[in-house]
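A protein chain is absent from this complex, but the other protein chains hold their places.
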Amino acid sequence: MSTETQAVSADGTAGAPVPEFTTDEMMTVAASRSLRDGTACFVGIGLPSTAANLARRTHAPELVLIYESGTLGTKPDRLPLSIGDGILADTADSVVSVPEIFNYWLQPGRVNTGFLGGAQVDKYGNINTTVIGGDYADPKVRLPGAGGAPEIAASCQEVLIVMRQSTRSFVESVDFVTSMGYGRGGDDRQRHGMTGRGPVKVITDLGMLEPDPDTRELTLTHLGPDIEVEQVREATGWPLQVAEELSVLQPPTDHELSVLRELKATIGGTS
Amino acid sequence: MSTETQAVSADGTAGAPVPEFTTDEMMTVAASRSLRDGTACFVGIGLPSTAANLARRTHAPELVLIYESGTLGTKPDRLPLSIGDGILADTADSVVSVPEIFNYWLQPGRVNTGFLGGAQVDKYGNINTTVIGGDYADPKVRLPGAGGAPEIAASCQEVLIVMRQSTRSFVESVDFVTSMGYGRGGDDRQRHGMTGRGPVKVITDLGMLEPDPDTRELTLTHLGPDIEVEQVREATGWPLQVAEELSVLQPPTDHELSVLRELKATIGGTS
Amino acid sequence: MSRIRQLDVAVSELVGDGDVVALEGFTHLIPVAAGHEIIRQGRRDLTLCRMTPDVIYDQMIGAGCARKLVFSWGGNPGVGSLHRFRDAIQHSWPVPLEIEEHSHAGMANRYTAGASGLPFAVLRGYAGTDLPEHTESIKTIECPFTGEKLAAVSAINPDVGIIHAQQADREGNVQMWGITGVQKETVLASKRSLVTVEEIVDELEPRPGSVVLPKWAVTAVAEVPGGAHPSYAQGYYERDNDYYQRWDPIGRDRERFQQWLDTEVLNVERSAR
Partner (left out) sequence: MSRIRQLDVAVSELVGDGDVVALEGFTHLIPVAAGHEIIRQGRRDLTLCRMTPDVIYDQMIGAGCARKLVFSWGGNPGVGSLHRFRDAIQHSWPVPLEIEEHSHAGMANRYTAGASGLPFAVLRGYAGTDLPEHTESIKTIECPFTGEKLAAVSAINPDVGIIHAQQADREGNVQMWGITGVQKETVLASKRSLVTVEEIVDELEPRPGSVVLPKWAVTAVAEVPGGAHPSYAQGYYERDNDYYQRWDPIGRDRERFQQWLDTEVLNVERSAR
């Protein structure tokens, strides 16, 4: 629950002055950039909500924000603290019931992007937010559970996973599959009749992983600015595959950072 | 489609002056009286709508009127011409979607009384509003079809059938079962897993039929004022059972008649 | 993304011969002008879906647009029968008409399944009736928990769903109110959708009981004032009950119908705005 505050300095581009930023800010900005303008995004609270609202204020003004509380096309002027803040209803194109948001809007694959995170993710992008250790009936740690995640994972056209990377959270195999990524890899999603593509990116504080086109094993494809491959390997609980052509994430621009920081200052407040 | 206009004079009660009324008026008043105050009634257009609105203006001011267009608890100040007139939405407690009116309100058995009519009814209260003569693919007469009737017949706590009586309409066995009454009699409804009781009364221009408690065959229990049993037998397409204790319907009161006639004058108009 | 179009352009872009087309509107907000435009463009072999195929479908069937009708109640509400519909079924005029017949509850649930991305819906329906015998899209299903037998109906996912609403804004967000029937489900179940509206406004003012369809859930919007006549648009105009009465003798007679078609639909250029 601690916020990563270690500041790193990144290589600038084309002589622009290099702003200082945290790895969490880099992660949020990378998530934000993954959202295309004019698409619809199913937003959970916390980092996904921050990233989606950042995108709407920068490169994607026509991004459609959908919260599982039933608010379609919300345009909050501040960051909500919960997925059901009043500001979300006040600024929505339409507020529908919870059964409707899942049945009419999520389930048929109308939503382009879903955001997920969790306590554990494994090398096939499966996510655990249910129990850790012991067994289901007598767990070591009881987590909140599924919420909207299993069906977001199944039915959004694509899923972005956003999580801080550590050997505790990036494990060979999750203790409990709350939300399916690529199952046991390969075409396991198709065998389960899933309509969405699954997790296309895992964005972390250290870089970005993408599924191998055949095996679907998560593979490191991008490093965060000033992050070394070895750091990422050490924070991963399985022998990490690394892409032959490894890129580096563009650091946040001044504009992205200032909008992000203004946004964060508004969280849960009254405007 | 012709309206019965033959006036009959009835025996009065307790020395009150006897108003003149038509057999159709008697039928509407009898239907109206069958609606208990404070209950909910699923109303179709035509006579059921007239009877329900008459009841609301006489003995049942708290009658809840539900139309299949999605209007719950409407209080129209005039008779609507269709089940979807604007006046029904304007005066409703709530307007819901058509899927909701069937799934959330009709299907669970929340509605006390459903009204049905049709081109044919048989001795077990099964109704045909689909095809007459020939076979289904090549019928002699094609009728409008089912509408809301099959599920009204199945799920309302009880059903009132209101139809003018003739050998053409009261047949031994309907050409097509659009809405099930008692099927082939006895406990056939239970075998079909139906939750509602089925047709408890068939109100006609000649009197009233009720199902035998065991066989469920429709049995004449009430005569209209000045109607003879023989008239009813002649208008029935099967050998009609007659109850041992045959009653006579109370003629419409002055008040009922005047309210009914005022109501009929408002049909489809703008107020 | 919904786009504002002329009615004729939208219909020609969205509706093709052989398509499955649903024009919905339950008594209120019936997309009549769009139906007439389909007639004018000479579309053929359509599978027409509609819970209550009233006068507009009688006209489209009489004009020879339809190969098949999927419906639950085919009548002229408050008046009587639909004679073009009967003539097509009983005498194959002007072309044979196949039918797929349901109850209202069944049709409503078929659209709901379509809007929900499910292949079927479950309801307490059709029990003891002769409908399942003649309609392949009704089957029996068993509850996996209680063993109870219920009805299953297959989803409807039209190629094109067409509805009429009171308003859209300039971006194509749609708002309707009053009796809204099964219109949201129709748009969401359809691969493509067209909403005709009474007017395009600068901003949709939220209203009690309104249904809003965001622009990204609608393919095209066309401004067609009076586009629901002879049905009504709450807040704009009342139902033209006389029209429904007058339709009866026109629909009864093939020649009078043909004459009506020529003078009222084919040789007029309605709606383009």
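A, B and C label the chains in the order they appear, each numbered from 1.
The criterion applied here is as follows: contacts are C-beta pairs under 8 Å (C-beta built on N, C-alpha and C of every residue); 3 or more make two chains touch, one makes a residue touch a chain.
Only a predicted model underlies this, so the values are computations on that prediction, with no experimental measurement involved.
Colleague: Mind giving the shown chains that are in contact with the missing chain?
Modeller: The omitted chain makes contact with A, B, C across the full complex.
Colleague: Quick one: say which of A:Met194, A:Val229 or A:Ala243 touches the chain that got left out.
Modeller: A:Met194
Colleague: Which of A:Pro19, A:Pro48, A:Gly70 or A:Gly224 sits in contact with the chain that's absent?
Modeller: With A:Pro19, A:Pro48, A:Gly70 or A:Gly224 as choices, the missing chain is touched by A:Gly70.
Colleague: Taking the entire complex into account, which one of A:Leu47, A:Leu63 or A:Ile83 touches the absent chain?
Modeller: A:Ile83
Colleague: Which residue from A:Glu25, A:Asp122, A:Glu151 or A:Asp205 sits in contact with the chain not drawn here?
Modeller: A:Glu151
Colleague: By the contact definition given up top, give the residues of chain C that touch the hidden chain.
Modeller: Chain C touches the missing chain through residues 117-124, 137, 139-141, 143-146, 148, 150, 152, 154, 206-210.
Colleague: Spell out the interface residues on chain A facing the chain that's missing from view.
Modeller: 1, 45-46, 68-71, 81-86, 88-90, 95, 97-99, 102-103, 106-107, 126, 130, 136, 138-139, 141-151, 154-155, 176-180, 183, 188-189, 192-195, 268, 270
Colleague: Considering the entire assembly, which residues of chain B contact the chain that has been omitted?
Modeller: Touching the missing chain: residues 38, 40, 64, 72-73, 93-94, 103-104, 107-110, 155, 195.
By our rule, only the chains that are shown with their structure count from here on.
Colleague: List every chain that touches both chain B and chain C.
Modeller: Of all the chains present, none is in contact with both chain B and chain C.
Colleague: Of all the chains shown, whose C-alpha centre falls nearest the centre of every protein C-alpha atom combined?
Modeller: Closest to the centre of all protein C-alpha atoms: chain C.
Colleague: Going by the average position of its CA atoms, which chain sits the greatest distance from chain B?
Modeller: It is A.
Colleague: What is the distance in Å between the mean C-alpha positions of chain B and chain C?
Modeller: Spacing between the chain centres: roughly 29 Å.
Colleague: With chain centres taken as the means of their Cα atoms, state the distance from chain A to chain C in Å.
Modeller: Between these chains, centre-to-centre, one finds 41 Å.
Colleague: How many Å are there between the centre of chain A and the centre of chain B, using C-alpha atoms for each centre?
Modeller: Chain A and chain B have C-alpha centres separated by 59 Å.
Colleague: Note the residues in chain A that touch 2 or more other chains, in rising order.
Modeller: Residues of chain A touching two or more partner chains: there are none.
Colleague: Considering chain C alone, which of its residues make contact with at least two other chains?
Modeller: Residue numbers touching two or more other chains: 184-185.
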